[in-house]
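One structure, pasted below without further comment.
Excluded from the complex is one protein chain; the other protein chains are retained at their positions.
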Amino acid sequence: MGLGRYITARVAWAAAVAFIIVSLTFLLLALSPNPQVQQAATQAALQGDNPQEAREQARQLRGLDKPIHVRYIDYVVGIFTLNWGWSTMRSQPVTEAILSSLYYTAQYSIPWTILTVTIGPIVGLYSSANKYSWRDHAATGFAFFGFSIPNFFFGIILLLVFGIWLEWVPVIYNTNVAVFSLENARQLILPVFVLVTGSIGGIMRVSRNESSEYMNADFVKTARAKGVSPLRAYALHILRPTMVPLSTTMVGQLLLLFAGSSLLVEVVFSIPGLGRVLFESVIAQDTSLVLGTTLVFVFVGVIGNLLQDITYTVLDPRIGYEDR
Amino acid sequence: MPTEDRAWMESSDEAPRYIRRRQWLKALGVAGIAGFAGCQGDGDGGTETAADTPTDTPTESGTDTGTDTQDFGETATESTPVNQLPEPSGTYDTVTSAAYTTLNPLYNTEAGAGDAIGFALDGGYTFDDQQEYFPLLYDMSTDNGQVWVFEVREGLEFSDPYGEVTAESFTYQIQELHQTDWAGTADSASWGSGVNVEQTGTYEFQAELPSTNILYPESFDPLLYPVPKDLVQPYVEEQDAEGLRQDEELLELQFTGNLGAFVLDEWNRGSGTTYTRNDDYYIQNIDEGPDLFEGAPYFEGASTSVVQEQSSRLGALETGEADVASIPPTRFQEFDEKESVNVLQIPQPYNEIISVNMRDNGWNAGPGNLFRHIPFRQAMAAAINKQNLIDGVFQGLAAPHYTWQPRWSRFYPEGADLSTFGSGDQYGSDYARGLAEDAFEMSEHDYAFDGDTMVNPDGDQVALTLYHSAGQETERLESEFAAQELNNNLGMNVQVEAIDGTRFDNEYWSNNPVEPGTTATVNGEEYTWNAPSPNNGGPRSATSNQAWDMSMVFGLNTFPRNPLTNQFFFDGPNSFYNPVGYYPEFNAPELFQQAREATSVEEVERAFAEIFVNVAREQPYIMLAFPDGLTGYNPDLVGPIENFSNGWNFPAWRFEEG
Partner (left out) sequence: MATQRPDRFDQVDWDEVTESSGFSLTVNAKGLLATTIPLVGLAVYDWQVLDKRTPTFDALGWDFDVPGLDYLFAFTILLFVFYVALPLYQNPRMTRYYWKEFKRNRPAVVSLGWIAFVFVVGLIGPLFVAAPEQSVLHSYQPPMYLSVDTANAGTCLGETANGRCFGTWQYPLGTTRAGKGVFAGIVHGMTISMKIGFIATFIAVLFGTTFGTVSAYAGGWVDEILMRYVDIQASFPTLVFYLLIIYTFGGGLWLLILLLGIFSWEGMARYVRSKALSVTEEEYIKAVKVSGASSFRVVRRHMVPNTASSIITDTTLLIPGFLLAEAQLSFLGLGDPTVASWGQLIAAGRDALAFAPWIVLAPGLMLFLTILAFNFVGDALLDALNPEAAAEAER
């Protein structure tokens, strides 16, 4: 099997996984009671109308009167035609809801990812080059602190101190400021900081441990002996092999945080991003929106895993793609 | 969270503090439905969204005859005639806990969104600080209480190209949307087919009710938002409810012309709304109201921000990022002492109650159902100390709840011999036990006290479950307090359990209705159920899917402005809302009949005085407290008053100069 075929097979499988997961979500949603229908019935009862009728009407309005397989087929067709439905919770098309919330999620996710991916390996490498120095211990301590402190807890504390007591950063997230402005930087600094502390620790540890394996490897010694500058030795000879196992950790860590902590960080800092939309839509049982956002998260997850696998294969020639 | 909170819709937890139209659901205090908000919530029963923006109008009121002693709060002090109108300055920034579902005035059912709509679009009328009808878009009058004439103000304009607001803007809306089956608008129930609407002039139309109702405006049924006929006509012709619901112009309030104090600039679904001042606001030219209306509004803009964390909302209020936010009782005193915040405390008609299941699947502590015996419900009410509950859970910021009406209502039976269970000598272990023993006598089963514990015929302690909504911290505190009191004073073992509001509603609260026309005997009376529904499924044998004993999940509105609505709760088989299976043992149907047919407010009062004395005695729900609404304002803001109608004169609100 060649690389091309391997990737094709991998992509096809990724799509299948995404599809299965979304179907499961659909099933779960179909099984849970819809609060809006209930609400309509209660309301009708209080006003002297027939609640049964109101219930039927509410179900019909939301397309819930159709049998489940019809709804499922409609939904699947919708996914491919990009007709993802109407969000009753936000009164806008689901695609629009996702795009607009993704806009806010991206504003903190991109700086966070870039910072993590650049600082993490560098500090790790530095630690490993200066093993058991006080700097190494400080970096290790910070790494453990970072991935042990619960993100939301850390966020609340920082917001309390810097937002409410010191008033250095605004308490309310303002959506009306320009993306590249000082105000935006000020209101995003805490969420980005919290997320970076959370994700960088693992990467620092892995890159430190992995690179220490190569620090004294024969090929590095050879390179040094040949007069390769230390910087070049680090970048080419140590970082590259380190990146192989590191890429796994990185993708895994970032994905985990993206799907989990980003929601909590958005809640704590009132950022109207994707995580919050997902959570709110689950609570409001806004079926189309839940499915839409889930699809996005699954997509990101699946693509992340896919990229990880492919990078792995490409970066490390020792791994054959025949096995998997 | 649920919840609440969840809950995240926060919400709902927040029992709304200002009654608004279309607030039925909120009126139920439905804790978990919108969510857990609580969950996210805020669980402290704070007063969040509802109170945050004053632009919408309060509902239900006792009207006109100003002869009564009713205290809806302080009144606006009319400042000395203004020589010079203040200049508009600043923006009026509010925070709320929950994002809006829709801003389409035809479909909105949420209080928070009602506020957001209210900035850009006035409703038909409101009630002023004297609780008098105050016409905004139209005036209402009647000779006999059955035919009501609506006079639409002249000079009201929609945005181009929709032209002037006329009587037709309203009649078309009523007849083609509210009174049809396809549209399913939020107001459809207010305009049932029994209401006969007719246009009688360019600026005049009338509504003929099926029966007299002298408190018609107070019911808020006739409150309308104007919508251009040309805008909705295409949807009417197609009967396209989905299109109407999703119409961009309606959702983004692009048709509001001179009909609101502000113009909506942007509705960011996740984070709130922003507005700019409407220079042509019609209210500048009206004769009624304070002179200050002439230059209204006095803010250059307005905004609402969705902030879920309660501590962040309060932080924003404190730092001046927000001009108004509701305050939870635990922070009341602290904020009251702050220079940077002006806190108002406004009594509310939403109650905190324990519902006890009198249906066949209630009382799972042994044979029989003691909840059905009045003395037993009295014993429970007498076992829970209302003042301690109020002090402990609401930091004293609530009023005790003895009967189905707050004390400040004109319909409260002042001076009558009212039972006050849970206060004074009607509180205490011995007193409650005495009542419980009366109930044991009435029961055919052998319940008794064994030392300090209440035991069932098998000799085991009576053990019951009390549900509250998950994520609602206040509710949980109340539930646990009640459980402790019932344990200490009546020797009952009460387990407190959290449950999601929607699930509770579906599985526990909603009955499985019987066939219409079923008859059965309750308390020796023969009753017929003509329209059984999940909220009143029929005789006590019509039960929910799951058995339950007691619940604090839902609180209810007591309708102090229009108490007639309370027949929904206490009219036995005919009640629209009787999930617990309560059948009055006083002559409720006749008294409600009297009240309905009354031709003067005094007559209504007489009938209700008797009803409320009986309700206090029978404790259909174990009544506990009326928490106050607490709202913090920017101290520079001139206008907010501690009145049930706070916000009625919002156009005159302004920032003090300097």
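Should a chain be cited, it is by its letter among A and B, assigned in written order, with residues numbered from 1 in that chain.
Methods note: a contact is a pair of C-beta atoms (placed from the backbone, for glycine too) under 8 Å apart; a residue touches a chain by one contact, two chains touch by 3 or more.
Since we're looking at a predicted model, the values are computed, not measured.
Visitor: Hey, which of B:Asp391, B:Glu441, B:Glu602 or B:Glu656 is the one touching the hidden chain?
Guide: From the options B:Asp391, B:Glu441, B:Glu602 or B:Glu656, the contact with the absent chain belongs to B:Asp391.
Visitor: Give the residue, chosen from A:Val123, A:Ala139, A:Leu239 or A:Leu278, that touches the chain omitted from the document.
Guide: With A:Val123, A:Ala139, A:Leu239 or A:Leu278 as choices, the missing chain is touched by A:Leu278.
Visitor: In the complete assembly, which of B:Gln310, B:Ser355, B:Asn489 or B:Ser645 touches the absent chain?
Guide: That would be B:Gln310, which touches the missing chain.
Visitor: Which chain B residues touch the hidden chain?
Guide: Against the left-out chain, chain B lists 1-8, 36-44, 309-311, 314-315, 328, 330-331, 333-334, 336-337, 388-389, 391-393, 395, 460, 463, 470-471, 473, 476-477, 480-481, 484, 493, 496-500, 503.
Visitor: Would you write out the residues of chain A that touch the absent chain, in ascending order?
Guide: 13, 17-18, 20-21, 24-25, 28-29, 31-33, 144-145, 147-150, 152-153, 156-157, 160, 164, 205, 209, 212-213, 216, 259-261, 263-264, 267, 278-279, 282-283, 290, 293-294, 297-298, 301-302, 305
As a working rule, only the chains that are shown with their structure count from here on.
Visitor: Between chain A and chain B, tell me the centre distance in angstrom, where each centre is the average of that chain's C-alpha atoms.
Guide: Centre-to-centre distance between chain A and chain B: 40 Å.
Visitor: Where on chain A is chain B touching in the complex?
Guide: Going by the criterion above, the answer is residues 33-35, 38-39, 41-52, 55, 57-58, 61, 86, 88-92, 97, 100-101, 104, 156, 159-160, 163-164, 167, 170-176, 267-268, 270, 272-273, 276-277, 279-280, 283-285.
Visitor: State the interface residues of chain B toward chain A in the complex, per the touch definition above.
Guide: Going through chain B, the ones touching chain A are 1-3, 6-9, 24-25, 27-28, 30, 33-37, 39-40, 95, 99, 101-104, 109, 184, 189-190, 192, 241-242, 245-246, 251, 268-272, 274, 305-309, 311-312, 315-316, 318-319, 321-322, 501-503, 505-506, 510, 513, 531, 533-536, 568, 576-577.
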